[in-house]
Each structure stands twice: as structure tokens, then as C-alpha cells.
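One structure coming up, written as C-alpha cells, with questions to follow.
All protein chains but one are shown in place.
Chain nomenclature is as follows: A, B and C, assigned in order of appearance, with residue numbering initiated at 1 for each chain independently.
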Amino acid sequence: MKRKIPVLITFVVGSVLILSVFFPPIETWGEDFSIFFDIIAVFAFFLGGGNLLRIHTKKAIKRQKDWGFSIVTVLGFIIMLIAGLFKVWNDGGIAGDVAAPGSLFQMMYNWIFTPLGATMYALLAFFVASASYRAFRAKNVGATILLVASFIILLGRTPLGTYVTGWIPKSLSIFNIPDLAIWIMTAPNLAGQRAIMIGIALGVVSMSLRLILGVERTYLGVDNE
Amino acid sequence: MSWEQTFGIWLAAAFTLGIVSFLYRDNIFYKVCEAIFVGSSAGYWFVTYFWDNLYRKFYLQAFDPVSPHIAPWVGFILGVLMLTRLFGAKIAWLSRWPLAFIIGATAGVYMMFYFVSNAMLQIGASIKPVFVGSFGDIVSNVLIAAGTFCGLVYFFFSKEHKGVFGGAARVGIWFLMVTFGASFGYTVMSRMSLMLGRLDFLFGDWLRLIS
Amino acid sequence: MSNLGLIISLLIIGAGLLWLLIRSLQGKEVERRIIFLFIGLAVSVPLLFNITFSEKATPIVKALYDKIDNLPEGSNILLSFDYGPTMAPEVQPMSDVLIRHVLAKNHHLFLMGLWATGQSLGAEAVDRIIKGDFPEKIDGIDFVNIGYKAGNQGVLNVIVTDFRKLYATDVGGRDLDSLPIFNGIKSLKDMDLLISVGGGFPGVKEWVQFAGDPGNVPTGGGSAAVSAPLLYPYYPRQMLGLMGGIKGAAEYESEFKRHYERFKDMPEPGVKMMGPQTLAHLVIMAFIVIGNLSYFFGKKGKQS
Partner (left out) sequence: MKDYHRPQLLFQIFILPLVVILSLTSALTAQEQPVIPADSIIHIPAPTSNVVAVDYVYDRGETVELTWNLSPDDTIGGRIDGYELTRIEQSTGKMDTLEVIPAGISYYKDDKLTHGHKYAYLIRSVYFGAKSSPVSSNIITPSIEIINWRLANLFAIAFILCGSVIYFIAHAKKGKKLFIRKIAGLEAIDEAIGRATEMGRPILFVPGINDMDDVQTIAGITLLSRVAKVVADYDIRINMPVSRSLVMTTARETIKEAYIGAGRPDAYNDDMVRYITDEQFGYVAAVDGIMVRDKPATCFYLGAFFAESLILAETGNSIGAIQIAGTAQPAQLPFFVAACDYTLIGEELFAASAYLSNEPKQLGSLKGQDVGKFVAMIAIVIGVLIATLAELTGSSSLENLSEFMNRLFTIVS
């Protein structure tokens, strides 16, 4: 019983939503689901946020390694919660927009979030460099093709590409690096993208059916029924 | 410049340097930044969920004085069931119901979504005459059609990649590799722009070395 | 002073890469931090010392440049502002240089926008560029801004047969018929070139499909780098040229400056932003080459 009902719920909800596409009176049920999901996600956050608090306070109380940072984490969490839930320094009071300019919540967003997030994102530039140094090696045919394709595109995006092959006559312009780069983007790249996208669609269909039919139910922990 | 702005810029600069210092190695500045980031962002998201989802999507709808909606209650009840795991093993199994609901709905919605946007449209886009235009166009068209075909051969699971079939699969993976290489090369510029943005902030807004 | 700094920094980067190559060939481990340092330098040095590289226009950009340059003086060229402030850093340099080029060639310039934000961006460009660099050009005779109309590609559907069905006046409220520049202009078909600068919907693609193709008017564009690959398939048959991303803008600026002595001191935001990009790309390509050289010729077995 405890395990059959969830499988039944998955089956009914999944098949109804697949069919809803074809029946105008219920065609918006898929959108309704996203609202349900959003509401469920808030409740789930009680578990997630609770977990965050529990782990870090435990660490701080037991004076485990790096316990000081745990205190910082908990403080950050609580200050943000207070700022946002009670709308501290918000001109509109409790009825105001939570992200109103000048509110503590918005200030923390601008001062803390934006620089931290943007910098973390910017680290990518460094990792792109290190990946190209160590990972782009012509180990086999596939790796060589990947390497050559990316090298041509990179070359096409510097003035060097034009300087190196600019002399090529117009009739053979496909061998002009910038044109070659464009051609790679539009022809072989497109073919590869299409194959990947069609493959993903079929993979999702098959996976969804396994879930809906209850063939795949490991997420419910029913492996050893 | 007001003291708030100055303070904000110095704070932002400190955070920027703290994160970047991770590239050298893990250190106390990075750990502080990480702790602040994790704690405050978790709080930020809870606040956002609270006002957007619980207040606006549930409370305002369910307790609308004119025409209260019933639908949000479904989400609410499933959400409450989610919390049963806090109250011991006796009723914790109820928390699987919302999970089953979410998985079923995701499977159903995504199946049709991916099928339409990825499969149908891409197959439809592939169906077009190849022998049109200049010689170069014809070569490209044939290559696109053949590449898509071979790429799909690569993804076959129930047939061993041997003989002609294996050859097609190999060609398929080559096409995938061109795709990966091209996307990588093409993205480098936008990644560099991100770093440029941060350096611009450090050298310009903070240190005022450049205008 | 800045030249000295520049030379020293470039020497450091060059010598460093050489050192990296030798070390790699010896099969010694090269630390990631050194790689990080290089890429950091490659981006910050051009930023600090304002290094730029002279760009050479690629064929797809050159095609657009040549079209404007080769049209007889007084041709009618329409420029549509199909973007908003968030996209402006990337595509504004394109519309700036296009306006300069069109007016320097004494063409007639028609400005409009399929994005609501385009109208004010167009007006701002008029104030900043035309009033500044071309004080002799007269609004209504040499150029005109007819602004934004709602309807996305629907607007194009209409004005490809008749401007006046949608546009009665320019942004200043003057009747189109009262403007000399509109004398003899009935629809988009009377234009000699259509250019859309943007990066979303509606944008270059819609101009090609709903104006260029049905009206049989040459169409070109400028777009943000992310959407450029989606536009390449239209080149060169339906779209005569395209500036893709900041790189496209930089190429156009360089090409323009090379031929127009008068504008050798004009600001070139595209070229400026490309300096760090170019150096970073060169360094990354050097990494790929060094990595492979060490893979083939270096002492085996150390790295994989």
C-alpha cells in the first residue's frame, strides 16, 4: 500500500498531463502544475533551510574544523531572512515590494550578491584557459577534430585569422579562416546539434515512460520490494 | 560620492578579490566569502520563495475575498505532506506522495515539451531539398543531412557499432566533436567578457586607474 | 610611459609563453596557477595600457562596408534600432559607426526601431553623433528618425508596401510628406539598403524574412554574438553582410577609419573592447599549441 499509491499517483498524473496537450479543456493543466510545484518547493525549503541551520550550528557548537565560518554562514542566513521577511528599512513598510530600493534586503543583494556572483562567474575565464592548455590534446581522431574545430573558430575571432588567409582569392573564400569559421558554425555544427537534440528528445520520452509506467522507481526507494 | 556608495564599492572589491584568491589556493578570505555567500543567498532565496510562492501564488489566490481559488490548496496539501518526514517514521511515508506527484508531472510535461521542441521541429527542419543553390550550398546541405543521420546512428544503443553501422557511428561522433569544438571556441569570447567586466570594476570604479 | 609599460608587459607574456613551452617540452608539470596568471595578464594589460589591435574586416563584415561605400552618393539607407539598453554595450558601437559611415558618404539616413526602446536610442544617437560630427546635416533632408511602431514584423509587412500606412509623421511630429527626404519614398522598396542592429526578436532575421526578401532590397545587420550563429545561414544570399558581436563592430570601425582620414580620432568602443579579447584569444591558442607540442614531443608519460 505504502508503495503502490505513489506509483499510482505518478502514473495518473503523468499520463493525464501527456494527454492534456491534445484536449483543449485541460490543456493548461501543465501550467497549473508549475504553480503547485512552486508551493511545494516552499515547504521543501523548510527541510533544506533547516538542514543548513542544523549542520552549521552543530559544527559551531562542537567546535569542529572551520567552525568560525559556520557562524558567518548562519548569521548571513538569519540577517537575510529578517531583512526580507520583515522588510527592514523598506519605505513601503510590510506591504512594500520586498526588493524596494533602499531596503536592507535590496542593499544586501547589491553589495553582497552581485559582486560575489559575478566574480564566481568570471572565474570561468581562467578555467577556460586551463582547460584549453591541458585538455585539448590530439589524442585520437575525435579529439583532433574537436581541437581543430575550436582552433579555427578561435582564430576566426582574432584579426590574425584575416591576416593569415586574407590573400586567398574570392572564388576560394571558403578557405578564408573567418568564412571557414562561419561555415563550421552553420554546417557541421548544425548537424551535430540536431543529432544531439533529437537524441535528447527520444531519451526523455523513453525515460518519462519508464517513470510513468513505474518501471523506474528507484527514487521512491522501492528497489527491494 | 556618498559614503554608502564608497562603502559598497570597497565591499564589492573585497568580495571580488576574496573569490579570485581561490585561484591561488583555498584560503581564509575565500572561506569567508563563501560562508557569507552561502548563508545570505540561502536566506535570499527563502525570502523570495516566501513572498512569490507562498504569499502571492498561494495565500492571495486561496484567500481572495472575491473569488477564492481552490487549486492552490492542492499544492498546499502536497507541501504539508512533504513535511510529514519531520514527525517520525510512522507517517513519513506520506512524504512520498508529493514526490510521486512531482515526478509524474515532470515526466508528463517534459515528455511532450521535448518531443515537440527537440524532435518534431528538428526533424521538420532537416527535411528540405539538398540540391539547390551553388556547389558550396549543395555540399553544406548534404553534409548537414548526412551529419544528422550519422549522429543519430551514434546514439543507437541496441546495435553493436560494427561494420558499416560502426563506420556511420564513427562519422557521427566526429560531427559531435566538431559541434563541441565549435561551441567551445565560440564561447571563449563571452567568458572573457565576464572577466573583463570584473577587471573594469576593479581598475575603474575602485582603483580609478582607467576612465 | 604607458608604452614602456606595454612593452614590458608584452615581453613578460611572450617570454613567459616561451618558458612555458620549454618547460612543457621537458615534460615538467606546469602549474595551473601559472596558466591563470597568464590569462589574467593577457586581459588586464590591454585594459590598463589601452592596447588595441588593428582589425581587418572579415568578408561578411567587408560585404556590408563595401555596400555602403559603393552605393552612389545620396542613396537611401534605413537603419533600424532593434535593441534595448541591456544589449547596447555590444551593439551600440555598430549603429554608431554605421551612422558615421552613411552620413560621411552623403547618403540619406532613415532611422527607425522595431523595439520600443529603439526610438529613444535612435534619438540619442542623433544627438550624440550627428549633432556632434555632422553639424551640417539637416534633420528631414539628410536624415530622419521616424521612430517606433508596435507590431514587430507586422510593421515590416505594412511598410514594405507603404510607409504612410503606419507612419504619418517622424518622431518630431512632422508630416512625412513635408520632409524632403521622403520625397519619392513610398515604401521600403525605395530603399537601397536596409540595416537592422539588434540581437533578439524582432531583429535581423525578421528584417530579412519580412522586408528584404519580399521587397527585394539588400539587407544587412549587426547582432549580438549569441544570436549571430542563427543568422549565418542567411549569408550571403538573403543577408548581404553581418557584424557579429563586438568583434564585428571592431572590424567595421577599423575599416572605416582606414579610409576616412577625417574620423581617425573618433571613439572606437568596439576596437577598444577587442584589445583584451584578442590578446586573451592569442594566449589561449598558444596554450593549445604548447599543450599539443608537449604531448607529441615532450617526454611521455608525465601529463595526460
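Rule of thumb we're sticking to: contacts are C-beta pairs under 8 Å (C-beta built on N, C-alpha and C of every residue); 3 or more make two chains touch, one makes a residue touch a chain.
All values reported here derive from a predicted model rather than from experimental measurement.
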* Structure fact -> Missing chain -> touching shown chains A, B, C
* Using the touch definition up top, pick the residue from A:9, A:41 or A:60 that touches the left-out chain. => A:41
* Asked: Which one, A:7, A:60, A:98 or A:128, makes contact with the chain that was left out?
  -> A:128
* Structure fact -> In the whole complex, of A:60, A:146 or A:180, the residue touching the missing chain would be A:146
* Asked: From the list B:97, B:184 or B:201, which touches the chain that is not on show?
  -> B:184
* Asked: Which residues does subunit B use to touch the chain missing from this display?
  -> 19, 22, 25-26, 30-31, 33-34, 37-39, 41-42, 44-45, 82, 85, 95-96, 99, 102-103, 105-107, 110-112, 114-116, 119-121, 123-124, 126-132, 145, 148-149, 152-153, 155-161, 176-177, 179-181, 183-184, 187
* Asked: Which subunit A residues would touch the chain omitted from the figure, given the whole complex?
  -> 21-25, 27-28, 34, 37, 40-41, 44-49, 51-52, 55, 113, 116-117, 120-121, 123-124, 127-128, 130-132, 134-136, 146, 193, 196-200, 202-211, 213, 215-216, 218-224
* Where the unshown chain meets subunit C, residue by residue -> 32, 72-76, 138, 141, 149, 151, 154-155, 157-158, 161-162, 164-166, 168-169, 173-175, 177-178, 180-181, 183-187, 190, 192
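Convention: only the chains that are shown with their structure count from here on.
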* **Pair of chains ranked first by number of touching C-beta pairs** => A-B
* Asked: When the C-alpha atoms of subunit A and subunit C are each averaged to a single point, how far apart are the two points in Å?
  -> 30
* Give, as an integer number of Å, the spacing between the C-alpha centres of subunit C and subunit B. => 29
* **Inter-chain centre distance, subunit A versus subunit B - centres from mean C-alpha coordinates, in Å** => 2
* To do: Can you tell me which residues of subunit A touch two or more of the remaining chains?
  => 125-126, 128, 147, 150-151, 154, 157, 185-186, 189-190
* Structure fact -> Check: subunit C positions touching at least 2 other chains come out as 36, 39-40, 43, 229, 247, 277, 280-281, 284
* Structure fact -> Touching subunit A in the complex, subunit C uses residues 30, 32, 35-36, 38-40, 43, 53-60, 229, 232-233, 235, 247, 251, 277-278, 280-285, 287-288, 290-292, 295-296, 303
* Structure fact -> Residue set of subunit A touching subunit B in the complex reads 2, 5-7, 9-18, 20-21, 30, 32-33, 35-49, 52, 56, 66, 69-70, 72-81, 83-85, 98, 105, 107-126, 128, 141-143, 145-154, 157, 174, 183-202, 204-205, 207-209, 211-212, 219-220
* Under the touch definition given earlier, write down the residues of subunit B that touch subunit A in their complex. => 7-8, 11-13, 15-16, 19-20, 22-23, 31-54, 57-58, 71-72, 74-76, 78-80, 82-83, 85-86, 93, 96-105, 107-112, 114-115, 117-119, 122-123, 125-126, 136, 140, 143-148, 150-152, 154-155, 170, 172-189, 191-192, 194-195, 197-198, 201
